[in-house]
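For this depiction, one protein chain was excluded, whereas all remaining protein chains were kept in their positions.
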Amino acid sequence: MPKWGIEMQDGTIAEWHARIGQRVAKGDPLLEVETSKVVNVIEAPAAGVLLRMLVVKGEVLPVGALLGVIGEAQTTAPEIDRFIEDCRARR
Amino acid sequence: MPLKTYREAITTALREAMRADARVCILGEDVSGGAGCATGRQDAVGGAFGVTKGLLTEFGPLRVIDMPISETAFVGAAIGASLTGLRPVVDLMFADFAGVCFDQIFNQAAKIRYMSGGKAAAPIVIRMAMGGGLTAGAQHSQTLYPQLTGIPGLKCVVPSNAYDAKGLMASAIADEDPVIFLEHKALYSTQCQVPDEPYRIPFGKASVVRPGTDVSLVTLGAMVQVAEAAATSLALRGISCEIIDLRTTSPLDETTILQSVRHTGRLVVIDEAPPRCSIASEIAALVAERAFASLRAPLVKVTAPHSPVPFAPQLEKLYVPDANRVSAAVEHLMNEGG
Partner (left out) sequence: MTQLTPEKLRQAYFRMRLIREFEERLHTEIATGCVPGFSHLSAGGEAVAVGVCDNLSATDQISSTHRGHGHCLAKGSDAREVMAEIFGRRAGLCHGKGGSMHLYDVERGFLGANGIIGAGFPLAAGAALSHKVLKRDGVAVAFAGDGASNQGAVFETLNLAVVFKLPILFVFENNGFSQFTSTEYGLGCGDLLARTQAFGMPGTRVDGADFFAIHDAAATAIRRLRGGNGPSVIEATLPRFLGHYEGDPQAYRIRGEIAAERAQRDCLQHFRERVLREDLLSESALAELDSQALNAIEQAVLFAKQSSSPDLESEVVSDVYVSY
């Protein structure tokens, strides 16, 4: 969850624009997030395949929360799980 | 009763006033946003803090008017319009921008009634986002109420919560005098129960947020929450704090302040502005003049230091008073005073 502006503490997931397994380019729209002030689109930070979607429509997440994982198509499920664990631990 | 944010409460008050009175109009930069843009998405923004979102759609471009970056011209025009039949609510975006158009505020709006021998009135509301705590830097974090309160002819409103914001805005728009409405930017997303029906909160009537017996914490704006947090922790140590939320600095509710201090015998003013010629100094002087006999201990001011607002987050945390500082000040007072 990015930080948009100085006031933002959290965002609500409005809509996913990509599906699991979809190949995305850097900058492609992935999902729409609503805050108390704006509705904005989160773009893919890198090219790859959308491997995991960790949040659903309506969920409220704080700034910095992990929303999804992009990587190479052949990444295994345990590798993705470990990556997610690492990300969450680092926060 | 529904919950509303401070932001929504003000939007609601504006909408109700505009529905009730066709003379009420909104002027400012990006009050709808997207003006002239090829998207045709007017009302894309609704003000830098989203407070006026949706109003263009309902009331149209003659009542919600996006302005060029010309504060002197549009604040002045709003004042002129208020003299001649409109009831403008100006969005100055940040209190710090008042510097750009200060002549119109303090030499024109404030003095027209007086200089005209009571024959003219400027029923204008100027909304500004103020206050620190969001690392917005020195030129986007000031409060301005110290300076504005000292100018005869202006009224100055500082709501601390959504319920008050709605009622005070309704009063501001109905008021025949120029009103500066200072919205604390750190409070926009705070919520509380706010009635759907219109209501007004009068100016010059402070709110006793928490009754107490040992010390009067007099405060305003975002510092009310700070006082509440301090009072909660002090209560665990057997110290009973009374909290007075000023709501308006001009007019100032002297009666409630004095009544409180006569009752508790101790005063701590909590003010996030710097200490010289401030609301804190004003209240300390008031109490010293009129409730001296009731005082059991010296007057205490918990304020920001005499410096601009620093940018770095840790420095800003040291700058803006917090609950720990307030608690420490109260404990010190209780121990040394009597």
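We call the chains A and B, going by the order they appear; numbering starts again at 1 in every chain.
The criterion applied here is as follows: a contact is a pair of C-beta atoms (placed from the backbone, for glycine too) under 8 Å apart; a residue touches a chain by one contact, two chains touch by 3 or more.
None of the values given here were measured: they were computed from a predicted structure.
The missing chain, though absent from the display, is touched by one residue of B:Leu3, B:Ile69 or B:Ala120; that residue is B:Ile69. Interface note for the absent chain: among B:Gly34, B:Gly150 or B:Pro198, the touching residue is B:Gly34. Remark: the omitted chain is touched by one listed residue; of B:Phe59, B:Phe97 or B:Tyr188 this is B:Phe97. On the side of chain A, touch with the chain left out of the figure occurs at residues 2-6, 8, 27, 38-41, 45, 63-64. Panel shows chain B; residues 29-30, 33-39, 41, 44-45, 48, 66-73, 96-97, 99-100, 134-140, 305-308, 310-315, 318-319 of it touch the chain omitted from the view.
Assume only the chains that are shown with their structure count from here on.
Note for the complex: chain B touches chain A at residues 5, 7, 49-50, 134-136, 185-186, 188-189. Here chain A touches chain B in the complex through residues 6-7, 9, 36-38, going by the rule given at the top.
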